[in-house]
Each structure stands twice: as structure tokens, then as C-alpha cells.
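Please read through the structure below; I'll follow up with questions.
Here the complex is missing one protein chain, while the rest keep their positions.
First chain written, first letter: the chains are A, B and C, and each begins at residue 1.
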Amino acid sequence: MNYQSLREQVCQINKDIVKAGLVVLTFGNASGADRQAGVMAIKPSGVDYDALTPNDIVVLSLADGKVLEGNKRYSSDTPTHLHLYQHFSNIGSIVHTHSVQATAWAQAQREIPCFGTTHADHCHGPVPVTRPLTAAEIKTDYELNTGKVIVERFTKRKLNPDHVPGVLVAGHAPFVWGPTPAKALENAIAFEAIAEMATLTLAIHPAIKPISQVLLDKHFLRKHGPQAYYGQP
Amino acid sequence: MNYQSLREQVCQINKDIVKAGLVVLTFGNASGADRQAGVMAIKPSGVDYDALTPNDIVVLSLADGKVLEGNKRYSSDTPTHLHLYQHFSNIGSIVHTHSVQATAWAQAQREIPCFGTTHADHCHGPVPVTRPLTAAEIKTDYELNTGKVIVERFTKRKLNPDHVPGVLVAGHAPFVWGPTPAKALENAIAFEAIAEMATLTLAIHPAIKPISQVLLDKHFLRKHGPQAYYGQP
Amino acid sequence: MNYQSLREQVCQINKDIVKAGLVVLTFGNASGADRQAGVMAIKPSGVDYDALTPNDIVVLSLADGKVLEGNKRYSSDTPTHLHLYQHFSNIGSIVHTHSVQATAWAQAQREIPCFGTTHADHCHGPVPVTRPLTAAEIKTDYELNTGKVIVERFTKRKLNPDHVPGVLVAGHAPFVWGPTPAKALENAIAFEAIAEMATLTLAIHPAIKPISQVLLDKHFLRKHGPQAYYGQP
Partner (left out) sequence: MNYQSLREQVCQINKDIVKAGLVVLTFGNASGADRQAGVMAIKPSGVDYDALTPNDIVVLSLADGKVLEGNKRYSSDTPTHLHLYQHFSNIGSIVHTHSVQATAWAQAQREIPCFGTTHADHCHGPVPVTRPLTAAEIKTDYELNTGKVIVERFTKRKLNPDHVPGVLVAGHAPFVWGPTPAKALENAIAFEAIAEMATLTLAIHPAIKPISQVLLDKHFLRKHGPQAYYGQP
């Protein structure tokens, strides 16, 4: 088998999202892409995280979704992942979970306002929420259409997926990404914390406004881009 | 002793509901049925989960509730379990806990609306809540009558217990079931997560509506029945 | 030293309330009484739970509060404990913590309504809350007066401390008791769960009414008194 390193990374991040407390039962799947090789790799459907090995990971072509390696049936959410890799050209890993706090916002069908710097450090603006899928979009090619409403939201709002590294699918749950599996995992953990803090913030002060654009820019750019001065050089 | 395998399974699931964080103190009991043998097995009353062994499990006849094996007094909720096995002919295991989030909905006497796909994956419609028992129903044969108001709710609403695998008893707590102990446990964990997500969803957006019937059908049928395509073939 | 067994029990329950997650920092103290010997024993003030040994426990006379054994300064809440032992003649152990959920109700200065059977199994009616202490009661003999407002609440409402095994001190935190350390610990754990469930219940349905007196009686008496049929004979 080829793509051993990619399969190992994807196996590991699927175990890491469980360790991070983001997974309820088997609700969750993480994938990774090798842009140079033109492939993505993803967890098989409904397999226990404990039993998961790199050999269980399924490898597909980024161009057409054809399975290149793996004997297991891939995660039912694979068409969503594939569509995101095809349209968000810099992302290298996607984490989908039903983590409780972020899922509550997805179910409430509300974008998460940026109430503080924890949010601003990870996401340059509100966490967006998709529109609900139409009956037709649900009945046929449901998982592909889930990817399409995500991309539609980013296109319509002119959002940059490198600066807004995740989305809430209405009535469903979050999809979070990053340039690498480590960054996608970090963002998924951050989105869960952001969601919990936002719910509590509203409970304490229902009319609170988001932080200023200046503070949002400051914190996001303190950690991202050429002016970043957070972390070790 | 006979029914060794059933006693072992029932002992194990009683320990598993504790490990899953569903049990407050000793509030919880799980049972299993062997339909071919015409028996059910259940935890004894008020025994510590740590000390529980398969030999402590009590075996009763499904036909008339007569104790067939076991020296301990059976769980005080046994008549509820027995009544459910007698009227819901496909269920093979029942989990009763006072898990905090689902019990809050039982105490609020509200059915849990289907706000998202986590719910839709496990329960084909709202999680129902019984009516409160009358004074007469409480005073005599309380536990049997608890089973009766559950069955009454399913009959009146034409609910299928194979598709709606649990219920909230008003002012009390959830009873959750499945075809096997493993599935009953999975459903009990799912109901607790569903309950927590629903409470948070309402806190974020009190007027939010349930997801569409089309999305509910899609997710439930993606995992259940002849069209299912989730998990490994 | 005498009272070795009492000191060991009291040392153990102080460690157990930490293990049960009821203690924030060092906020918590548990005591036990030996009615026949006419003594009570309590945790010393501000000592780490990890380092606590039976030799650190302070033993006092139930009659007059005179220290009989122990080199450490007793818990500052000792006069409260002593007053409760003197006026509630059947209680054998008291647990005082600042456990988060029950303390929130004490701070809200609201009694906890009986919304369900988890509550009814442990407490025969609402969990009462004291009136706030007056300025004079706070300035002099504060801890003794805390005991007095607790007893006042029970006397005025004609509450039986054997059936209502705890109280919320307004603006402070819960005191919970039982005939033995094991029962006091169980009640303290139950009160914390009851408090959390009640907060969630109100969030889901703010106008929900308590369960009926018939159901309250049924569950309490199922576990307590001559008609009890819960647990092993």
C-alpha cells in the first residue's frame, strides 16, 4: 500500500478527536489530503475508534473520488469532505464531529458571534451557519449537497476558508478544517470552547454585542500572517 | 444455573451504564431478554455496581414474571421492564437510568423535539413523554402502571418502539431500549447527548423549530432498515 | 487517643466528599457523632484533604463543645455542626460543601422544588433554604447563628430532619446530613444531582410544577420506613 504516512496521520487524528472529548458515540470523522499526490484519506464508516488502524483508512482520488486504497466502506460523509477539498484549495485536513456545544449552535441555526479574543485568535469573524438543505437536496446526493451548501455560504458571504476555518451545518453539526491535521484538530477544539463560551456569554448578558473589528483583526493577525508575533519564531 | 450467558450480558451492561456516566448513585438498572427461552434477567435492587456479579442477576419468566433463578430481590422497577418486554415484542434489552440531562426533560414533562441529525440518527421523531400517573396508579402497582403509561403513550401516538427506542416518564426519568444490550446502551448514551444538545439549543434560540421530516427520515433511514448505508456492509 | 474508629470514619468521609467531586478548593468539612459516647469529631480548619490523617481530626463534647482530643484548630464551621447535632437528635454525620450546583441554589436563596423521583427518593419535600442572617447574627457568633437559622427553618416549617436531610444556607452553601457518614455522603451526592437537575428542568420549562404529593410520598416511603421495599431485605 502507498500513502502509508497519510493513512497514519488520518488514523491518529481520528483517535485524537476522541481523546479531546469531541466525539459522541461514533459521530465523528476526520480526513487528510495530500495535495501533491492528489489524494484524500478518511475514516471508514461506523468503525470503532479504539479498533481503528492505518490499514482501515480509505484513500480516494481528489479529482474524482475514486477509491484508490482500502477494503472498508468509507465514511458516509466522504462526499462532503471531498467537495470541500475540491473547492477550498489550501485546506489539508477536515474534522467533523457532533461535539455537544458546537452542535447546539448548529441546531439553533445561529452563527456564533465573535464575543472575545479566544474566538478572534482562531476565526476571523463569526462562525458561519449554512442554510437548511431543501427537500430535493436531502433526497438525492445528500452528503454532496451538504458540501455544496457549505461552499455556497462561503461564496455568498465572501468568506476566506483559510481565515474562517469551519462552519456549522444547520440542524446537523460543525465541520472544521486547517492546513494540517494538527491545525484542524486545534481548530475543532477551539470551536467547541468558543461555542460553550458564547452560550454562557448570552446567558449572562443576552444583549451583548460582538467585540470591535479592530480587536478581532488584532488578535487574528497576532497569530496569523506575516505580522504574527505569537509563538516561537 | 442456566441462562449463564444472559446473566453475564446483563451484569456487563449494568456496569457499562456506570462507565458511560449515566448513573447517579445507584439509580439505574438494565435488563435483557432471551425471547426464545421466554425469560428476562435484571439487576437486583440496591446492590453496588462494583460488587455486582452474574450470579446476582435475577432471571424471571417473561410470561408471568415468576422468578426462575437468583437469590436476591430483583430491582423494584422490574414490573416496568417486564410490561415493556410483554408489549414491545422486538426489544431485547432495557436501560433505565436517572442520567442528568434526560431526567431534566422528564422532570420538565416535555418531549424532546428533533433539533438535529444526532437525534434523527437514533430516534425517528421526538422522544415522547408519558402523562403523569394518577394517584390511584401510584398507590397500587406503581411500577406496573409505569409500564402501562409508557405503552399507552406509544399506542395513542401510534409510535413504533423499534423506531422510537425510549421514553421519558413524567416526573421520573428515561427508559431506553434496543434489540440487544449493546444497542440499548448506545441508545441510552445517545438520548443523554440528545437531551443535553436540545437544552443548549433552546438556550441559544428559544423559538427554533425541529428539523424537517425529510431530513429526519433521511438520517434515520441512512442507519436503519433495508436502505441503510451507514457502517460496514 | 480514644475515639479512633470515629476519627477514622470522619477522616474517610472528608476524603470521600473530595472524591465525589463536591469540594471546591478546601471548601468542605464533614463530621460524625458518637451519640453513646456523647462526642462529635470534625476536620481541622484549612488542612489539605490529601494530607489529612485520623490523628488530625478534632474530637469535641456534644454537650458543651469542649475539645477532648486533637492538637489542630477545628474547622471554623464547627459551632454550626455542634448546634445541629444538639437539636437534630437522630443525625450521626454532617457534610458541608460548596458543591457548585447546590451552592447556586443557596446563592439564589430559593428552595429546590421536588421536580422528580430522584429528589423524592432522598428528601421528603422541597430542600429548604434559611433566611439570611441579620447583621447582628453575622457580627457575633456567626457560625453558631448559622446553626440557629437552620434549626429555626425546620421548627417554623415543622420539618423532620430525618426526612429532609439537608438545607441551603442563604448566600452560603448546603449542609447535608444522615444517620451515618455513608448516608450523609450519599445524601450530599444526591442533593448535588437534584440541584443540577432542577436548574436544567427550569431552563427547559420555567413554569413546571412540582410532582404530586402522592408520588413524593410513594418514592420516599419506597426507600424509607417500615413499608420500604427498595434494596435487599
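Keep in mind that, in the parts below, a contact is a pair of C-beta atoms (placed from the backbone, for glycine too) under 8 Å apart; a residue touches a chain by one contact, two chains touch by 3 or more.
None of these values were measured; they are calculated from a predicted model.
Chemist: List the displayed chains that the omitted chain touches in the full complex.
Modeler: The chain that is not shown touches these displayed chains: A, C.
Chemist: Looking at C:Ile57, C:Ala173 or C:Ile211, which residue reaches the missing chain?
Modeler: Of these options, the touching residue for the absent chain is C:Ala173.
Chemist: Where the complex has a chain not shown, which of C:Arg73, C:Arg131 or C:Arg157 is the residue touching it?
Modeler: Answering carefully, the residue with contact to the hidden chain is C:Arg73.
Chemist: Pick from C:Val67, C:Ala203 or C:Leu221: which residue touches the chain that isn't shown?
Modeler: Of the listed residues, the one touching the omitted chain is C:Ala203.
Chemist: Name every residue on chain C in touch with the hidden partner chain.
Modeler: 24-25, 27, 44-47, 72-73, 76, 98, 100-101, 103-110, 132-133, 135, 138-139, 142, 171-173, 199, 202-203
Chemist: Against the chain that's been left off, what residues of chain A make contact? List them.
Modeler: Interface residues of chain A facing the absent chain: 115-118, 121, 186, 189-190, 193, 196-198, 200-201, 203-205, 208, 211-212, 214-215, 218, 222, 229-233.
The rule is short, and it goes like this: only the chains that are shown with their structure count from here on.
Chemist: Quote the value, from 0 to 180 degrees and to the nearest 5, of the angle by which the CA atoms of chain B must be rotated to coincide with those of chain C.
Modeler: In degrees, rounded to 5: 90.
Chemist: By mean C-alpha coordinates, which chain is most distant from chain C?
Modeler: Centroid comparison gives A as the farthest chain from chain C.
Chemist: Report the chain closest to the protein's overall CA mean, measuring from each chain's own CA mean.
Modeler: Chain nearest the centroid of all protein C-alpha atoms: B.
Chemist: Report the inter-centroid distance (CA atoms only) between chain B and chain C in whole Å.
Modeler: Their C-alpha centroids are separated by 33 Å.
Chemist: Cα centroid separation between chain A and chain C, in whole Å?
Modeler: Computed value for the inter-centroid distance: 47 Å.
Chemist: In chain B, what residues contact two or more other chains?
Modeler: Where chain B meets two or more other chains at a single residue, that happens at 203.
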